[in-house]
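All protein chains but one are shown in place.
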Amino acid sequence: MALTAEQQDEIAAARAAEGRTRRPTVAALEALLFEAMPVLDHGFVRVVDYMGDDAAIVQAARVSYGRGTRAANEDRGLIRYLMRHRHSTPFEMCEIKYHVKLPIFVARQWIRHRTANVNEYSARYSILDREFYIPAPEHLAAQSAVNRQGRGDILDGPEAARVLDLLREDAARNYDHYLEMLNEEEDGTPRDPSRQGLARELARMNLTLNAYTQWYWKTDLHNLLHFLSLRADAHAQYEIRAYAEAMMETVRAWVPMAFEAFRDYRLGAVTLSAQMMGIVKRMLAGEPVAQEGSGLSRREWRELMEMLGRDAG
Amino acid sequence: MALTAEQQDEIAAARAAEGRTRRPTVAALEALLFEAMPVLDHGFVRVVDYMGDDAAIVQAARVSYGRGTRAANEDRGLIRYLMRHRHSTPFEMCEIKYHVKLPIFVARQWIRHRTANVNEYSARYSILDREFYIPAPEHLAAQSAVNRQGRGDILDGPEAARVLDLLREDAARNYDHYLEMLNEEEDGTPRDPSRQGLARELARMNLTLNAYTQWYWKTDLHNLLHFLSLRADAHAQYEIRAYAEAMMETVRAWVPMAFEAFRDYRLGAVTLSAQMMGIVKRMLAGEPVAQEGSGLSRREWRELMEMLGRDAG
Amino acid sequence: MALTAEQQDEIAAARAAEGRTRRPTVAALEALLFEAMPVLDHGFVRVVDYMGDDAAIVQAARVSYGRGTRAANEDRGLIRYLMRHRHSTPFEMCEIKYHVKLPIFVARQWIRHRTANVNEYSARYSILDREFYIPAPEHLAAQSAVNRQGRGDILDGPEAARVLDLLREDAARNYDHYLEMLNEEEDGTPRDPSRQGLARELARMNLTLNAYTQWYWKTDLHNLLHFLSLRADAHAQYEIRAYAEAMMETVRAWVPMAFEAFRDYRLGAVTLSAQMMGIVKRMLAGEPVAQEGSGLSRREWRELMEMLGRDAG
Partner (left out) sequence: MALTAEQQDEIAAARAAEGRTRRPTVAALEALLFEAMPVLDHGFVRVVDYMGDDAAIVQAARVSYGRGTRAANEDRGLIRYLMRHRHSTPFEMCEIKYHVKLPIFVARQWIRHRTANVNEYSARYSILDREFYIPAPEHLAAQSAVNRQGRGDILDGPEAARVLDLLREDAARNYDHYLEMLNEEEDGTPRDPSRQGLARELARMNLTLNAYTQWYWKTDLHNLLHFLSLRADAHAQYEIRAYAEAMMETVRAWVPMAFEAFRDYRLGAVTLSAQMMGIVKRMLAGEPVAQEGSGLSRREWRELMEMLGRDAG
């Protein structure tokens, strides 16, 4: 991540401006506010605004006139109860807004989460930065042999070198040709006065999917936690998980009680089907069980044994 | 509206608590924060939180690192441009949360606006207040003779008196029977120890639709303006319009530039079909025009002449 | 449920009309189409249109040019995999539309599910039917002593009789006064020509929450299953559960593979937190465990033991 001096100044100015408010404030999140947390090689996530705190969840659940909070352990108990029993509306009462810089192929996964507000930097109006995501060597993975959508071993040696060369060269060449077609420099300065330059909305099509874009993304806490439960998961693609993990830190700072409940009842939780639960009960009763005759497919049996920390047999 | 002493204390305490924040603040809205603005006979609207301001609209439209604002007249011009051309996403970057007390039949209209977050006071858990909406005499209108969903003349004399008596008596009797079935007082004190009391989730069905409920309602500025454009309109039912008008004042305090643009390009605006525009052009060219042969139905012709401030002929 | 002869004729005519289509059809659902399935004392649910079938889920998951289906057991395996791993978008490719007649207090719970399309019968334009929900004696439950939102014992004897009398009398009286204020009969015939009649949008406020309304409600299969998982659950209020159960039958007829997967992985499933799973593993390893020292609250411990079919100790 390389912020320009001008961008750094803008961020510093925003951080320096402080005012008084009657709204709830969260000191731990104020401390992070506007700061760019680096993600991948040129990306970042930064919180640019927020609304509400742990108490706002309790306040809405109780539809109260004041803050609606009671003893801290009662509030904590209520928040854990709401999370455990999937009462989603009180968590919708908190809202957060991020500024994110991210590769286009990550943006395409991210945007599938529809319950959010988005303003993306427009390549119809503006010129994109000369920045592309190139995986670090330890993330250069082969296709998984067992999982059609997963990664396998890390590539190394000449194969890794060749991949990195191709990614770097193709992204750079395509970007150079993008500017050439625009007949502009990266900062918008015109080049050859004898040419008109291709429309920006057309020239952008020559860019690669690892080019960086950026957006303002705003959502409520319930939908954010849903996003994080999918994207901070081990099955998510590493590149989007890196963003989710940075955002987890902002949630921990913002709403510590809700975050703890989320970690316990969502992130770390497992769901067992009726049939799976029946097998667990039989195991607890000391009965021998095996995949055959269990009513579970081989795949489900493997999933269950994994959850129980047992050998699939 | 009669807030209890305890509720007033809670509100006063919330207003008195002030903290420091790096987030944008809006002094005119801070001044209103938490205060209950009376609506109808027992209802209110009060702002309980907000996020963003006029500058946040500009900031998102420009996807900037800092506040993103420039000279005030440039910002104003951009906001007006965005409103005029129905660019909705920058307005979604501002969020507001209200606490509203309102009759159930109004709540049923309101909830049709789906793009919002709601936590309603639950009559499955709790006992509703002994408060019912009774129209003021000047709002006691007859059915319109010309418009199937509108109001006509104001009722008066014995007919008005009879209506008010019925509304008052029925609501009060049904509420008394609600408590009797619950075997509880309004404050939850048990009554006759020899009876169990009907479940709250069942007893509530005896209440009338003018009983008051309350909720926390949170939405973004774009969706709020859409709500207001429909509900502050002269064709909206008076009772929901009363809420919309109170909320208009909060928007004016919160985002004055966006509010002004909304007033000019939405509230006061008219939409002309291609055929209507053709007729306006012919009128401007001095041609005589009449409904017959205009391609407009009689109803559309009347609507057009009304917009032009002319006699429908 | 009492459909008028005219309504029955309209339904019969709709059922009799048959056409040819290239779209997928589901014979078991066609057999139910337009039929009113009775719910509660005067309500019903009827399917009025649908789009897609089990194969449409598979087709979308594979983004195929044709039907996209393979051997039935491969399709079934894919649908079960998608359900188990909460891949929601393929289930969104099926859509269904219901016509529902339901008490207003049930409609108010139902409408909280925002991801649906709704057209409700308007009491601003029209007169509601003279029908109110009165619980059958076996559903006349007392407030639960242990669960603030649940039901306890069934009321009987004079207390039950009194409740039923109050519900019946209040609803009927308020309806009679509603017509009196309207100065109309139930069928819209004017009454006393010397009076104007109160506007319909006002008079409706005198009705009780057990009056019946009706609406067209349309949603996709993913959101329908989410609705059913909450509303067909034992913790849902009986009156809305009755609707959910009728709708379950329509889903079973429509998409039998998706329904079976839903039943196994959602309805019958349980979710265990990380801490709960740790305790299950310790139990399986033969360790003695107790609430104290388990890291679970008393309430969570009780929930876990219940899931395992054990005494909470």
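Letters A, B and C mark the chains in the order given here, with residues in each chain numbered from 1 onward.
The working rule: a residue touches a chain if its C-beta (ideal position, glycine included) is under 8 Å from a C-beta of that chain, and two chains touch if they have at least 3 such contacts.
Just so it is clear, the model here is predicted, and its values are computed rather than measured.
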(request) Identify the residue among A:13, A:72 or A:199 that touches the chain left out of the display. (result) A:199
(request) Can you work out which residue in B:179, B:236 or B:280 touches the chain that's missing from view? (result) B:280
(message) Take the complete complex as the reference. Which residues in chain C touch the chain that isn't displayed?
(response) 3, 6-7, 9-11, 13-15, 17-25, 30, 33-34, 48-52, 56, 59-61, 63-67, 89-90, 92-93, 95, 97, 99, 117-121, 214-216, 218, 220
(request) Name, in rising order, the residues on chain B that touch the hidden chain in the full complex. (result) 77, 80-81, 84, 89, 112, 263-265, 267-275, 277, 280-281, 283-284, 297, 299-300, 303, 307-309
(request) Provide the residue numbers of chain A that touch the chain removed from this figure. (result) 103-105, 107-108, 111-112, 114-115, 118, 122, 124-125, 133, 135, 140-144, 148-153, 155, 159, 162-163, 166-167, 170-171, 173-174, 177, 180-182, 195-202, 204-210, 237
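As a working rule, only the chains that are shown with their structure count from here on.
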(message) Quick check: how many Å separate the C-alpha centres of chain A and chain C?
(response) 34
(message) Centroid from C-alpha atoms only, then distance chain B to chain C, rounded to Å. What do you get?
(response) 29
(request) Give the residues of chain C that touch two or more other chains, as numbers and ranges in rising order. (result) 112
